[in-house]
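Excluded from the complex is one protein chain; the other protein chains are retained at their positions.
Up next, subunit A:
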Amino acid sequence: MEGERRASQARSSGLPAGGADGDSPGGSAPFPGSSGSSALLQAEVLDLEEDEDDLEVFSKDASLMDMNSFSPMMPTSPLSMINQIKFEDEPDLKDLFITVDEPESHVTTIETFITYRIITKTSRGEFDSSEFEVRRRYQDFLWLKGKLEEAHPTLIIPPLPEKFIVKGMVERFNDDFIETRRKALHKFLNRIADHPTLTFNEDFKIFLTAQAWELSSHKKQGPGLLSRMGQTVRAVASSMRGVKNRPEEFMEMNNFIELFSQKINLIDKISQRIYKEEREYFDEMKEYGPIHILWSASEEDLVDTLKDVASCIDRCCKATEKRMSGLSEALLPVVHEYVLYSEMLMGVMKRRDQIQAELDSKVEALTYKKTDTDLLPEEIGKLEDKMECANNALKADWERWKQNMQNDIKLAFTDMAEENIHYYEQCLATWESFLTSQTNLHLEETSEDKP
């Protein structure tokens, strides 16, 4: 445990050192992949260090400050246990544990919304405490995602669950929807926590620890609406110019992303459809068993056989219900997350292309001496650095993402296969025991007939 504390302190001490890119609003790039790397902070967060008083955080509930907090390797929920196993690139240095639970409805005169409780347990030094509990609503998550994308435009930020699902929504806040969203939000935060760079993002830290009013005031301090709009306009403009010199590896990456997106969307649809068909099958099966009971009422000699058949059917029915819930817990959320990831990836590619487009246009301007070219070489130099960092960041993160994707998909489908095997095994056992009992009965009867 001591070793872990040292490791996290080493990381936190590495934080201020890399201020080289402080003037560029979006540019922060860690060295690829290694866990001991230094992470660079955004300009906004550096500004906030002056307001340390505001950031004094305290646990909402003092009773959480118990002995448990000194053992960061104890995950607080089964789900985070699973997350720990899944993220194979962070096996032994996990020092940030997050759970999302307890959705609560809040009604104001203007609107109704849901907040989720977020509990964070950590052993990191840069956190003022080892446990935090806050409440956040979906808007807050959106804000966090936006900040992360801003700070790391070419990193693969985990996807958020959709704002709303148009198809099949009866009311905005039905229980299934809330539960699905809660799980997805939990996944979202844990994925960030496990990302070697994003985990040290200051906005992330504030999100996990700040009280509601602190968060609101922090939010207001971001780049103004106008500057953000300006960025968007520039982005659109540059993307319309098109990317002529996308390097080969990024061409490949782009092709992969396009195809992957197609396929994962199809798989999502197929999986949803399977769930629907299984549900309808279950609904019909529920009616099937009882008819045999009804029949047994008018057949004296077949009563037992019919009743046994009915109970077999009912047991198979329960097994199919279990199979369905397995599908919806293991496969559907994973596939859906990767659908959202594929959209995310396309966004990342675009942002990378934008940086490239900006660079290319400046180079073009220099070549053809269109405008005042005095400052251009310096600007181009900076942009080239920026491009290189962005490309490297993406490449590294891409490898990491692919690895994760393969593991996740493999696990999800293996689970689905396992569920199906289990289902068929249960049904098999049920019918086999019925058959045995019938044969035994027959043997009994024939032996009774013998003199």
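Quick notes
Simple rule for what comes next: a contact is a pair of C-beta atoms (placed from the backbone, for glycine too) under 8 Å apart; a residue touches a chain by one contact, two chains touch by 3 or more; residues count from 1.
Note that in this section contacts and distances are computed from a predicted model.
UniProt lists the omitted chain of the complex under the protein name "Sorting nexin-4" (options: "Sorting nexin-4", "Serine/threonine-protein phosphatase 2A 55 kDa regulatory subunit B", "beta-fructofuranosidase" or "LOB domain-containing protein 24-like"). In the complete assembly, the contact with the undisplayed chain comes from A:Ile421, out of A:Leu142, A:Ala212, A:Leu375 or A:Ile421. Mapped onto subunit A, the interface with the missing chain covers residues 255-256, 259-260, 263, 266-267, 270, 273-274, 277-278, 280-281, 283-285, 287-288, 291-292, 294-295, 298-299, 301-302, 305-306, 309, 312, 316, 406, 409-410, 413-414, 417-418, 420-421, 423-425, 427-428, 431-432, 434-435, 438.
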